[in-house]
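This is the structure I want to talk about, given as structure tokens.
A single protein chain has been omitted from the complex, and every remaining protein chain is retained in its original position.
Now for chain A:
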Amino acid sequence: MTIETLAPGGAEDGRLSGPAGPEGRPMDLLRFATAGSVDDGKSTLIGRLLYDTKSLFTDQLAAVEAVSAARGDEYTNLALLTDGLRAEREQGITIDVAYRYFATPRRKFIIADTPGHIQYTRNMVTGASTADLALILVDARKGLVEQSRRHAFLCSLLRVPHLVLCVNKMDLVDYSQEVFEQIADEFTAFAAKLDVPDLTVVPISALKGDNIVTRSENMPWYEGPALLHHLERVHIASDRNLVDVRFPVQYVIRPQSTRVTDYRGYAGQVASGVLKPGDEVMVLPSGFTSRIHSVETADGPVAEAFPPMSVTVRLTDEIDISRGDLICRPNNAPAVAQDIEAMVCWMDETRPLQVGGRYAIKHTTRAARAIVRGLHYRLDINTLHRDESAGELRLNEIGRVRLRTTVPLLADEYRRNRTTGGFVIIDEATNRTVGAGMIVEAA
């Protein structure tokens, strides 16, 4: 197979660009995480978004209605749409992150729906790790609760660029502006203590449909957009880091063929920055420099590559490069570091993280082993209090940890780069993923 035998016609051939939105704009993709419990009306909100965008199918709805009726629920329990596992239905709980999909002519949306109770932190951290936006729900009658603050903190820890607080059940407080503003002010004050770059607060009623798809006539005092309008238009393109060139090499393509000879390409997904032919680059950890000869895809060469494109980079010089190496610019490189300071969220129920523990690490496309040299403190995510006497991190606990790795990581601070700043910790005996790390400092 060669590039020629792929799609009849390549990019130049004017291939169909897929669905186009209003004004011929192509659809883009927004990933968002939802947080809240069943009581906050989260399932109702998601059900409504799916229903109003025609992403909920009649056979799904009929099945949910039948099960709801058989269980004697007073209303159609939309949580059953994805609480499809036997144990979830039997126990009426949500076990795991569920992914749901809907689209409008402007955007495709991927919802990572995280359950409110069981394994809360682990699931929320997982859902937030890839999210462009997080949606937090509160019940207007109850106002902010401990859980709302915890959600906001985790979103800021995971550096979710956009946060939306939905004050739900406004119909049950007579659509009161005063109630809404009190909750909005309190939350805004709390968020100011965290690192929340963009916060929007929307008064809604998921059940009645107020401010979901269209602006509600019941709240003329609210001047902001309806929720879906905001989700469709929130500007996410500049959330990506286009400044720091980071290209972790995934795989070296070397065709064993008589037709393609002397080909050596470095395949990977652009983590950040823009790569162009002619650019001077440096390869880490070796430190060798070269120039980009070309940036290729199966559809032909491209003038530049940027996140999240998966491409193949060819260099002008023959350098020994393998998986786990990283291509950057000589004057803008990540740390090449074996001493890592990180915030770690522990995810294993069987064994806690302990000082002296040895683990496997996966960071970008690089594998390493690490020993825990120190635990500075454990963070109480409700009060943000730092417990410096903590000796270990148990399931769903978060703390600041110092690690020493067997080989250098090519690392940035997580707050600067979510791809080269995040890593997972794996138990070498069980092979389970037991922790998530966000790099604070690498030396």
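Definition applied: contacts are C-beta pairs under 8 Å (C-beta built on N, C-alpha and C of every residue); 3 or more make two chains touch, one makes a residue touch a chain; residues count from 1.
The rule is simple: contacts and distances are computed from a predicted model.
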| item | value |
| --- | --- |
| Omitted chain (choose from "Ion-translocating oxidoreductase complex subunit D", "Isochorismatase", "Sulfate adenylyltransferase subunit 2" or "SCP2 domain-containing protein") - UniProt protein name | "Sulfate adenylyltransferase subunit 2" |
| Contact partner of the left-out chain, one of A:Ala69, A:Ala192 or A:Val243 | A:Val243 |
| In chain A, positions touching the absent partner | 1-3, 5-9, 15-19, 26-29, 54, 57-60, 63, 67, 81-87, 89, 95-101, 103, 107-108, 110, 122-123, 125-126, 129-130, 237-238, 240, 242-243, 250-251, 253-257, 260, 263, 267-269, 274, 297-299, 306, 308-310, 312, 323, 347, 360, 362-363, 365, 418-419, 422-424, 426, 431-433, 436 |
